[in-house]
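Structure provided below as structure tokens; questions to follow.
Here the complex is missing one protein chain, while the rest keep their positions.
Presenting chain A:
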């Protein structure tokens, strides 16, 4: 984060103390406030916090050592400053309050962020993910599924993307009729196609069934989805809400599918709680884990009473149910919740991740997020509080999804191409508003904001630093042998994700990282491989030179000939040495004294 590009300084405060939140340690430094960042500069290090990452600022009452300022970030960083003078503290506080509540999209960092790329590079970045190609990869369109243009102009459903896939037998009147019977017009559409069994995963919102209403088009729609799969006589309908919530919705004219009205459906509640429960659950968890000198007992009691891991387990349980229905029974499944953009996104994405090894690669995971979260209208702007919005709309739904994925990577250390660093990086940027991908609530809004023209894509950036996100234990062979993951969801498999929720509390983490060590070793090996290759060619050439010199040496008359042979040899040697230089200088490869003399020898040979 190169903050110095925007050195429009609002404020500079000297003699600020930064306290460690869990120990009594503190460091002194200078605090700067720019248009986009809050920067703390200390003798050895610089802390840089994007305003968009700041969730709340709190000014505590004056103490003898100064005025404490507590800043809580969306990436779970908590910063405690103590500012000597109360006036300075107030200045920082009020400036931050003004800066961290953007009221319109244009104020977001993404629109000013400039990573020194030209328009073509930016355009290429946006073209990295192509959802049309993704559906083709799944085998769609096919004889049973087709692309419909019914939502080309966002007329039928404004929170869906333009391109939607439906059964070939679902006519436009059926689609339109069904959409009118579904909350926010979010009618059933295809999100994943399991080619092996021709089974489909579809998603939608709740039906507007109330206590007795029915809709023939909607019933036909479900029938069409069911009929598109010849492997199963019935269609699973997964309502991801707790039954009680769904019942309550009936009073508001919404609700769930009545099995009597829909032929051949199997209806199932899976009991994932709503956004409000999730929000307060995470809040409780963070309260507990943020406690100083926390006892083990309070920690475990807090972990339990926050309910966080219970919710994570519920999401994974639902995904496992979905996966079994599709891959084992070969049945198609329709997933919904209330509006079909929170729990539905979690379950569909996680299910696809379990079913399809492609989504467990770096590129595939980007595609998955682009498809089930971004394009299908998970309300990132509202859930991540990008603009100063309704606090009741904020909820860690996407964070939960990333955590579920992390829990799976713990059970299957060889099944994912990426490590947790990748997940953390995505989480960081979902909230940073530095890239355009997650801005807004749906595709239509993103088009209006002209994000592709005015901002950069996160995926291109993540791709460019792919090396940092690799899981060194990843084995494509493992995925080939186990295309479908069958995780255990026994409670003890779910662990507290320390790297996420204590990402910035360094003292809590292992002091030595296996991941980092092995990544370095792999990189090291890669370099050694090329060194070896180069050395081998040098060796071959040397042998030729020696062979020739042995044959030619006695007679002086062949001097010219020898030079010719020799020089052609040394030329390519020089070339291979050129490649070597980089590796020699690298501190990763341990040098031996012999190298120096060899280098010297070759240098002499070539001159």
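Convention: a contact is a pair of C-beta atoms (placed from the backbone, for glycine too) under 8 Å apart; a residue touches a chain by one contact, two chains touch by 3 or more; residues count from 1.
By definition in this document, contacts and distances are computed from a predicted model.
This complex has a chain not shown, and the name its UniProt record holds, of "Large ribosomal subunit protein mL66", "Myotubularin-related protein 9", "Sister chromatid cohesion protein DCC1" or "Platelet-activating factor acetylhydrolase IB subunit alpha2", is "Myotubularin-related protein 9". The chain not displayed touches chain A at residues 22, 289, 294-301, 303-304, 307, 309-310, 313, 411-415, 472-473, 475, 478, 488-496, 498, 502, 507-514, 517-518, 521-522, 524-525, 528-529, 531-532, 535-536, 538-539, 542-543, 545-546, 549, 553, 566, 589-590, 592, 594-595, 597-598, 601-602, 604-605.
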